[in-house]
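In this view, the complex is presented without one of its protein chains, the others remaining in place.
Now for subunit A:
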Amino acid sequence: MKTTVKKTALASLIGAGLAIGGVVNASDDPVKLGLMLPYTGTYAALGEAITNGLELAIARHGDQLGGRSVEYVKLDSEANPSRAPQNMSRLVRGDNVDFVIGPVHSGVAMGMLRVAQQTGAITIIPNAGLGAATNELCMPNVFRTSFSMWQDSYPMGKVAYDRGHRRVVTITWDYAGGKEDIAGFEQAFTEEGGEILQQILVPFPSTEFQSYLAQIGSLRPDAVYTFFAGGGGVSFVRDYAASGLKDSIQLLGSGFLTDGNLAAIGEAGEGVLTTLHYAETLDTPQNRAFVEAYQAAYGDMPDTYAVQGYDTGMMLVQAMEAVGGDTSDQDRLITALSNIQLDSPRGPLAFSDSHHPIQNVYLREIRNGRHEVVGIAHENLEVPDEACNM
């Protein structure tokens, strides 16, 4: 039932796209897009949002790439790192896809990157934020349209200092993603002259925070910076408010702390400050148009993941247009992809030499259960990629 509604909505969008896009060249061979995303399990919602965004972007441009029709090959990654190399090989060698789009999960990304290196398959990462993908492990055929943990948290360091906070406690789960995130904050905050009183690492995926909250209470920092996601994010923000700490100590966090969690967090979230490369309330013509089109097609508000999928689609649209639909010359295709500049719903988007987005990071405050954009925390932020030599 749901699919039918979606298809009809898409069809009308395709019509609109055709009208704008003009003549579409017919070609025998469709462009094959291999989607390696989680469609079941904990991350299924993310996989779906990315797919929706991607399909919307392509549908809005006449459901074609460089004049060729598009075939989607969807493979459920199950967010399972151990199956990643095998899954990716199947898409590249078995299905002969022209582009691989995925994954959501950083562990899966590690497995995919290995195959991307062996096969040279053009891979666009629409989420996974591990720093290495566009630094130590960067390669010409790999692009990322999302973020790195560092990119979203680094700007908060200056924001915290400018707001008068000098002594901060950081707390996250003891795993790579969490540690990369708070490292970005700590770097910027100490560069400004602030002091990190203590870095608290909670065993993953524990959501039992009482003893840590007591510890924070006795340390008496000016502010707390945190990264938790999903259920952990909801629990931490609610427990932090229930412990009364919120009344005296400002809570700062990565945008992922509260993204998609606002309803579950409820009142406890009011006043929490986060930084992220997108906010659904961003008041720009590009974002308003995107939100409207997304809602018309799927009935939901788009989230950060949908935008990342959408921009992946826009990259493909523009790059394929630039090469006239010819996927045979890979170097030309890679050059076209690296030169892309997007007028994205999240703001201007360009790519660094390591193929990572150069983008704005926004400061957002939760007011009345919405992420209100307070300002740009860091404009056109480029991530460090000294270890990348390609």
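We take it that a residue touches a chain if its C-beta (ideal position, glycine included) is under 8 Å from a C-beta of that chain, and two chains touch if they have at least 3 such contacts; residues count from 1.
The definition used in the following text is that contacts and distances are computed from a predicted model.
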From "PspC domain-containing protein", "Branched-chain amino acid ABC transporter permease", "Thioesterase domain-containing protein" or "NADH-quinone oxidoreductase subunit K", the UniProt protein name for the chain not displayed is "Branched-chain amino acid ABC transporter permease"
Among listed residues A:Leu245, A:Ala293, A:Met314 or A:Ile366, the absent chain is touched only by A:Leu245
Among the options A:Arg93, A:Arg220 or A:Arg288, the absent chain makes contact with A:Arg220
Given A:Val73, A:Ala132, A:Ala176 or A:Leu201, the residue that touches the chain left out of view is A:Leu201
Of A:Pro30, A:Gly266, A:Gly325 or A:Pro348, the residue touching the omitted chain is A:Gly266
It is residues of subunit A that touch the chain not shown, namely 40-45, 174, 200-203, 205-208, 210-215, 217-218, 220, 230-235, 238, 242-245, 247-249, 260-261, 263-266
